[in-house]
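In what follows, a structure is listed as structure tokens, so that the remarks can point back to it.
For this depiction, one protein chain was excluded, whereas all remaining protein chains were kept in their positions.
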Amino acid sequence: MIPELGHFALILALCMAIIQAIFPLVGSLNRTPDWVALARPVAWGQFVFLSLSFGILTHAFLVNDFSVLYVAQHGNTELPTIYKISAVWGAHEGSLLLWVLILSGWTVAVASLTRNLPDEVVARVLSVMGMISIGFLSFLLFTSNPFERLFPVPVQGGDLNPLLQDFGLAVHPPMLYMGYVGMSVAFSFAIAALIGGRLDSAWARWSRPWTLVAWVFLTIGITLGSWWAYYELGWGGWWFWDPVENASFMPWLAGTALIHSLAVTEKRGAFKRWTVLLALLAFSLSLLGTFLVRSGVLTSVHSFAADPARGLFILMFLLFVIGGSLFLYALRAPGISRGGGFANLSRESMLLGNNLLLLVITALVLLGTLAPLLYDAFQWGKISVGFPWFTSMFVMFTPPLIVLMGAAPLTRWKQQDPAALLRSLRLALGISIVAGLVMALPVREGSLSAGLAVALSLWLLSTLLTSLKQRLKNRSGVGGLLADIASRGGRSYYGMWVAHAGIAVFVIGVTFVTQYDIEKDVRMSPGQEIQLNDYRFRFDGAVPHKGPNYTAQRGTVRVFRDGKEIAVLHPEKRTYLVQSRPMTEAGIDAGFLRDIYVSLGEPLGNGDWAVRLYYKPFVRWIWLGGILIAIGGLLAASDPRYRMRVLARMRGSRTATGTTTAEVHA
Amino acid sequence: MPRFVRYLAPLVAFIALAGLLYKGLSLDPKLVPSPLIDKPAPAFSLPLLQHPDTLISNSDFKGEVTLFNVWATWCVACRQEHPLLMQLAKQGVRIYGLNYKDERAAAKRWLQMFGDPYLANAFDEDGRTGINWGVYGTPETFVVDKKGIIRHKVIGPLTSESIKHELLPLLKQLQEEDG
Partner (left out) sequence: MNPVRKKRLILIGLMVAGVAIAVGFALNAFNQNLMFFYAPSEVIAGDAPPDHPFRLGGLVTTGSVQRQPDGLTTRFDVTDNVKTVTVQYTGILPDLFREGQGIVAHGKLNENGVFIADEVLAKHDENYMPPEVAASLKDAHDAATAPAAGKSSKP
């Protein structure tokens, strides 16, 4: 009976979404305050029903209710509790439910944190989010009901895909969805602004913190995914240019362009059309990602749910949401006023360049992702796009991006005197060129790339330091720094600072691990030793081992350096009982400057094993960079500037309401 | 309205993309006809899943219209399909199973857990019979007519639509043919 309640709650949530999509929007257009006032309570209602529904599905997993088909397919009594919970979103139906729940969570957040905004604007934003919710809820109810019953009731479930029985992957999808869905807030703000014809710096200021938070989640999600792939797939790679990864990377790139463009629109009122287009684009790419993953149009290592029939539904939905929003854009864009002017050398022009580059990269990633489909559709043959292409593309576009990234914070808005800019960049330029040359000079394999990476990374860091020095000219010591961080607009700046420093760290990590890693596949007998770089590996055989829901062969590999034992690693070859799938579990000795990575291949008889040994320098820096970028984003989003407005408004009168609709396009 | 047209560019680009995606949806990799259609079912002789000492062969199919369903316990899609097979069996459709590259104990447990729609199951431990039948994934379902000729093959899990619109009409038509 309980699962039917969950189903019923979903239907009620859909009803709420329909009300939320129609009434507030219509009310805001024909000035019916009662209808406008519906938006917030209905958003809450939807959230309550969705939470109930999600809770019921989770409960079904926890109590092993195999009368629910979805639970029977992906649950198991032997599953550890944490994976029983993560199994809820381990496959198609549940992950969609999580998706709409998160959407509803964002909606409620918007509803309750925007008390200071004009009610009409909030009503329209919530309406647009309601429309998106209708799409996903009907998709869920009509094609992928998670509460479908199974009869007769099996005594045991089909178990969660062993690949997903891992902490990293348990939290990876929720993070990613938070990011994907969070982009819907920026999207809805943009649509609301297009409907109202009011695109100004206030709009940019309202959407900025939301966009930043969504982008932070996307950053964390991608970083986690990369980390998971590294330790779980057993081949030591951290990024595969896999369609599913690209699907998350494209909205990130567009989102990155968006947060920079929003800054210009907020500060200078410029780039309005461009910013609004980016807001539409970032969410469109999130939806496209969903389509690619869920439809099975592109199959990849990661996708664990694919079904062409469902694809058609999502495609129709895409047509409606993206097509509709771009049509609205075409209607409204000509009426949007031009913002403040700027000279050819100014922070605006640099940010414009950065935006252009980011978009070009996005377009190329999209091309690389869809090319196999394109070739197939036109019968040009079956192809795949080589990994090296994506890499070379990045090597081509990242350096100019980083050069701009370093110079922009030192450049003034509106107009910059070239001589003054050159003066402040002199030191950074010197440091990076010298360090790059030193790194590249013993010309050997990979040293050129390493030199370039060191130069770019130091360029970024030293320009950041220069800019910090300029900023703190009138303050001194740690106290001055802290006061500056706490100031209005301070966290925006330090957020940028930390995020850009994260990029510097990331670049070093990527380049060094790509250029200097060592990989060796060897046959090892028990007791045998192998030298790799400075490290000596001794294989001490593999023994059977039993986990909660799997059996394994557990190897022991001792790692020595300078005759001293520095690590004992236990790579495993697991077989999960229910699905009887083999899985490789790598043994990793993590370090700040290098990882030692060992995984087991196949047993070769007589206790011998095929063993894969890796030395991976600086690989942790990749994720460290990702974490710094996310911290930077959070810092920026927490800037008191966004909240002071709330406080000021709360103290003051709230007369602004109602006047806003009259302010129409210039 | 030339200015308006200029801003239509993103929309046009998107519609082109959507067209491509639509095309992509119709490129269904599952549409692979079997070279064995309208040919006699490949001969086999395998032990029964439930009784290892008894053998089953393709001659057991003769004289009746039969479904031959390839499945395995490690196959998730088979689990999805299973309730549909149970329904078909209830409607009186004769279903034989080929338990493909599986473990006997696991397969028996499966049938206890989910129900047994099969008249009998051939146990194809090393997958050789599967290869002879051109199986390259599970689940697959063959329709064999009264003369022992393969008339149809479904790749991937059966769905209620494919059963209603393809399988049942075909079975009915085959029933009316002479044996």
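Going in written order, the chains are labelled A and B, and every chain counts its residues from 1.
Everything below uses one rule, namely that a residue touches a chain if its C-beta (ideal position, glycine included) is under 8 Å from a C-beta of that chain, and two chains touch if they have at least 3 such contacts.
Predicted, not measured: the structure shown is a model, and the values here were computed from it.
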item	value
Residue in contact with the excluded chain [from A:63, A:82, A:153 or A:367]	A:367
Of A:11, A:82 or A:343, the residue in touch with the unshown chain	A:343
Sole residue of A:29, A:141, A:171 or A:385 that reaches the chain not shown, by the stated touch rule	A:385
Chain A residues that touch the omitted chain in the full complex	161, 163, 234, 299, 301, 304, 341-344, 349, 352-353, 356-357, 360, 364, 367-368, 371, 375, 379-386, 388-389, 392-393, 396-397, 521-523, 581-584, 599, 601-602, 604, 608, 610, 612
Missing-partner contacts on chain B, residue numbers	27, 29-35, 72, 74-78, 101, 126-128, 130-131, 134, 136-139, 156
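Here is the rule we use: only the chains that are shown with their structure count from here on.
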item	value
Euclidean distance of C-alpha centroids - chain A vs chain B, Å	38
Partner chain A, residues of chain B touching it in the complex	3-4, 6-8, 10-11, 14-15, 17-18, 20-25, 27-28, 73-74, 76, 79-80, 83, 103, 106, 109, 112-115
Footprint of chain B on chain A - complex, ascending	69, 72-73, 150-152, 154-156, 158, 273, 277, 280-281, 284, 291, 295, 297-298, 308, 311-312, 315, 318-319, 322-323, 326-327, 329-331, 333-334, 370, 373-374, 376-377, 579-581
